[in-house]
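Please read through the structure below; I'll follow up with questions.
Note that one protein chain of the assembly has been removed; the remaining protein chains are unaltered in position.
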Amino acid sequence: MQGVLGAFNEIDAAVHAIEDLKKDRFGDITVFTPTPRHEFEHVMKHPPSKVRIVTLIFGLCGVTFGYWIPVWISDYWPIIVGGKAVAAWVPFTILGFEVMVLIGGLATVFAMFAMAHIPRLTTTVGYDARFSGGQFGVWVVTDPDRADQAMTVLKQHGAAEVRRER
Amino acid sequence: MTQDTTTSGVKRREFLKVLGASSAAIAAVGCSEPTGKLIPYLVSPDETVPGVSTYYATTCRECSAACGMIAETRDGRAIKLEGNPEHPLNHGALCARGQSALQGLYNPDRLRVPMVNEGGTWKPITWDDAVARLAQALGGARGKGGVFINQHESGSFPRFLDGWLAGYGFEPHLSVDFEADSAAIEANRRTYGVAWPALSFSDAKLIISFGADFLDGWGASVPQQLDFADARAKLDGAPRFVYVGPRRSLTGLNADEWIACKPGSELAIANAFAGKGSIQQAATESGVDAAQLQRIASEIGASKPVLALSGVGGADALEVALAVAAINQAGGAVGATIKPAQAITSFDGMTTTAELLGQVERMRAGQVGIAFVRGTDPAHYLPRAIKFAEAFAKVPVRVSFSSYPDETTELCNLVIPDLHALESWGDAAPIRGTISLQQPAMDPVYPTIKGGTADFLIAVAKKDAALASRYSVDSYRTWLIAAFPGGAPALATALPHGIANGSMGGAAAAAARPAAPATITVQPKGTGEGDFFLITYPSPLLGAGRGANKPWLQELPDPVTKICWSSWVEIHPETAERLGIDRGDFLDVKTSNGTIRAPAFPYLGVHKDAIAIPSGQGHRSQAKLAPFEPKHHDASQVQWGYGRYARDVGVNVFDVLPASTNAAGGFAWTVTKASISKTGDNRILPSTEGSARQHGRGIAQAMNASDLTNPPRPEEKEVLPGDASHEFLPGLRSPVAADAQGELGAPTAQDQGTHKGLYDPNDPRGMTRRRWAMTIDLARCTGCSACVTACYAENNIPTVGAYWQVASIWAESRPGLNIERGREMNWIRLERYFEGNLDGKFGVDFETRFVPMLCQHCGNAPCEPVCPVYATYHSPDGLNVQVYNRCVGTRYCSNNCPYKVRYFNWFGYGEADRKQYAFPEPLNWQLNPDVTVRGKGVMEKCSFCVQRIREAENRAALEHRDLVPNEFTTACAQACPSRAITWGDAADPNWTVAQLAHDRRAYHVFEELNTYTAVVYLKKVNHPAAGAPAPRA
Partner (left out) sequence: MAATATPLRDGERPNIASAAVRFPAVRDYDQVDREIGGTLGPSLGWFAALGIAILCMLVGASAWVYQIREGLGVAGFQPPVMWAVYITTFVFWVGIGHAGTLISAILYLFRAGFRTSIYRVSEAMTVFAVMTAGLFPILHLGRPWKFFYLIPYPNWRLIWPNPKSPLVWDVFAILTYLTISSTFLYVGLIPDIAILRDREKNPIRKAIYAQLALGWRNSDREWRHFTRAYLFLAAFATPLVLSVHSVVSFDFAMALTPGWHATIFPPYFVAGAIFSGIGMVFTIVIPLRKFFHLEHYITLNDLDAAAKLCLFTSTVVGLAYVTEFQIAWMSGNRFEIDYFWNRVFGQWAWAAWIMLICNCVLPLSLWSQKLRRNPTWLFMLSLTINLGMWFERFVIIVPSLAHEFEPWQWGTYRPTFIDYSILLGSFGWFFMWFLLFIRQLPVMAMSEIKEIIPPRMRFAHAGLEHDLTEGTVYPDDTGAPH
């Protein structure tokens, strides 16, 4: 994978650079930002994250399982304690809830990992240490012949540094 | 079945060793770590099936009364003692002391070999060497005078002994029972011609006791208690009971009215009641309101027959006893409530204390060449003023036949350990015309002991040319068989019953003993300086001291004060307040004879001008021994001072008593005055008592007899005492309370197998039909606590009070520390609540209620749902079950138990390798193989003797029959000498308990908590004096 990487000190510059790159039909653009900024969300126009669906599904599975455990346990040895019903639904709600939170929560995190493609083994290509610090990065995946065009766009928007990577 | 016990050639002691080793494995099951294998017999001896009990009828020797016992043996070891139902004296009941005989048998400090004291050091010798030494010594002592001090026994051993002594030219032995009331015996002799007529409480209209503690050990207490309970169980027809005395003993606490007279003033009162003196004078002398005395006097006149008893401790005991006899004669008692015809002969031929003291003086005068002592400990109970040790030392040859390293034995120079009563042959004559048989229940624990005292004496006599001819028999057993009417065959048929008619020949010939130098002055009452009368009394549990080496008796709280592992000074709260004395303040009690130090116990039931101290504790040793250390203890080291459990516990009250006797020669207990002073240090008493008041919580409920007869007016129905609320019946009708069934509600559901339960559907015995339950009749219960000891014996409950049963590092260590911390393990406990006289004023009467409290086996048990691991749950037959191996010890169940009847193993009491181990070898031989010994960190509680239930069910199943109603019962119910506890299946109307549960006196403790308990209490019934209603609750 090869492309052009531009580093910006100013957020507005980065935003405008992306806008122009999109005008020039540069498809695969990635922004590196030290902190989530809505400016980029607006300009990138990504669809909302799918994580929530995973959360919903696994939350429901969790609560079902959480109810099933105690009911099954109680019925395995139908022992009478303190004159309570063998499968007592009301107190089992507690277990249902806890297991829902456990499974739903963990599922959410793993879904996030999966969708954000982490853990990833390498960060070298198209990344610069400064992007976690103070600078915004724009990484354009492009074939060598259009690389110069991308570089000029980035430069003219005042990128602090622009370089080709492969 | 019986002769084999000793003659069958099988060496049972071999496998006893094996089992001794494996018992550690039994003990370890509870803690689930180490497990081991029981090694089976190589050759099984006759009539011994592994795992199946054999029962031997024998006789209890713990006191003079000689009750009949059944010894249950398992694999050759006695594991439980129960009363012999066929026995005419105790009819199957047995007191705490009797049951503790097992811990005398298996006492870890029993002497195992004959020993000789040479130059101050003890040297073990062989049996034959001991025989030789004694024979030689006897040769030297002939004619120099010999004294044999023996514990009092009825039966033929005294005769045998006197015969043996006579052979050497010695006078007859002294037959000593220090606790016996010689004055009463003497008075009985003079009045009725017998030492102890049968007393019938149930025939009396009025019982009046002048300090006669017939429930604490005065006389033959078990039969007396049985009869007294039956009398009280007549409810509205029951006799009223008035107690006269300066201290309210257990007997006094069972009285309806207490006449708190000054010590020593009983005589005046008795005379007044007998019409020989004026009420007015009695009132002034005793400090009791004249009107009250007048009322009682007229009551005596009105209610015939009366039963008046005298057991005062003063020096005028005989006079009082005679005056009381007069009351009886006037009150038509003779023949009605006092039956000389059926005399109790247990006390015949008893030596008085005066005689004993006389012999001591002979020793001091150097007129005694050889002295023997057996089964009694004068060095402990003779007042220090006597200087017994000094006098005893003047005797050149001092022989002890004691099994225990007691104070007297320590003074001897030759010790030949006796066999325990459960290991040896003998007989007793409890009732005129009957023979109570004593047979070995097992082979000797220590094979090094080759025979009992009698066998030893025979062996010695054989060495003597002159006597050998008279002792042709090989052992005492053959001697007995010869003496038994009908000989061997008759004996063989009688032994299974433990009782026979007839007599073993003439009673001990009371040959004249040389008169003692008269040095004993009969002291007038209340001598000595000090502002308090010092009341001393034999402890109902430890007696004059012989019970002190048995952990069960040490751990069993005193029925009155609820203190264990300690001595105490009872003082009236009013006096205590005046002197600024708090509970647990250590007091110096000073008399003209010395000073002792003990903690104070403010007690409503003692006269405000008196203090009371029990006897029994304060055993000590001449040799200064290091404190007992279980980890580095070698068994050969003798624990002088009466053993590890008794030594240095509490104080010996005899240190401060003068040596004075009453006119009958009996020891005068309450004769001196004492002064008390605070020492400044205070200690939490090792007591199981939390609050002595119910705070209106209705745990122990009572009613007046009149309420039973007068029908209640409807509007006060709710508050009417004795009207059984039947709210709880659902809990008893169905196997498990109907709403406790949950989804298994329909009793048929399980039988149809619609639910697979732990037991159903393939439970052959249909457990789900049953609901085990218990009723406890508080009108019968006297608070004697025999049930508690029975439970300890049956369920392997550890005792935790010994001073080394504490943490290892930086831990304070003193007797009863764990009790101070409330860590006692009594599955059933006797609660003692006071009613009335809230502000503790003297002269205001108060009522006492005893409540045996044990696991209530609730239908809706609060302890069950909170257990995270199902370690406690409800069995189909209504038991609240505790699974030790499953328990992880969260102790949540105990927090949630309203009755607080769950007990936790704070230490490894059941683990043999631990400092806190409660069953040091060979005490562990007594452990019941049917019951797990719990390890550390698990909760335990009353199981309704589930092992007995399952055994009975299995037996019934094997015999293809159903359980017969009342065919078995729990250990506590079996032992109860008041028959207050009834146990059985409440779901089956044929069991007694099912009927009693519907009694109108029935109630449940904390019924409002909807626990549907399986234990039903029947209200106590009070008989208040006219115009003095007893408090209700």
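In this document, chain identifiers A and B correspond to the written order of the chains, with residue numbering beginning at 1 in each.
Here is the rule we use: contacts are C-beta pairs under 8 Å (C-beta built on N, C-alpha and C of every residue); 3 or more make two chains touch, one makes a residue touch a chain.
Please read these numbers as outputs of a predicted model, since none were measured by experiment.
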Selected residue (touches chain absent from view) among B:Y56, B:Y603, B:F904 or B:F968: B:F904
Selected from B:E72, B:E285 or B:E831 as touching the chain missing from the view: B:E831
Selected residue (touches chain absent from view) among A:E10, A:D24 or A:E165: A:E10
Positions on chain B where the hidden chain makes contact: 688-691, 693-697, 699, 806-811, 818, 821-823, 829, 831, 833, 853, 862, 865-870, 886-892, 894-896, 898-900, 903-908, 916, 936-939, 1006, 1009
Touch list for chain A against the chain that is not drawn: 9-13, 15-16, 30-42, 44, 46, 48-49, 51-52, 55, 59, 69-70, 73-74, 76-77, 81-82, 84, 88, 91-92, 94-95, 97-99, 101-102, 104-106, 108-109, 111-113, 115-123, 127, 129-134, 136-137, 158
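As a convention for this text, only the chains that are shown with their structure count from here on.
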Rounded Å distance, chain A centre to chain B centre (Cα mean): 80
Touching residues on chain B, where the partner in the complex is chain A: 736-737, 739-744, 755-758, 859-867, 870, 872-874, 1012
In the complex, chain A residues that touch chain B: 77-87
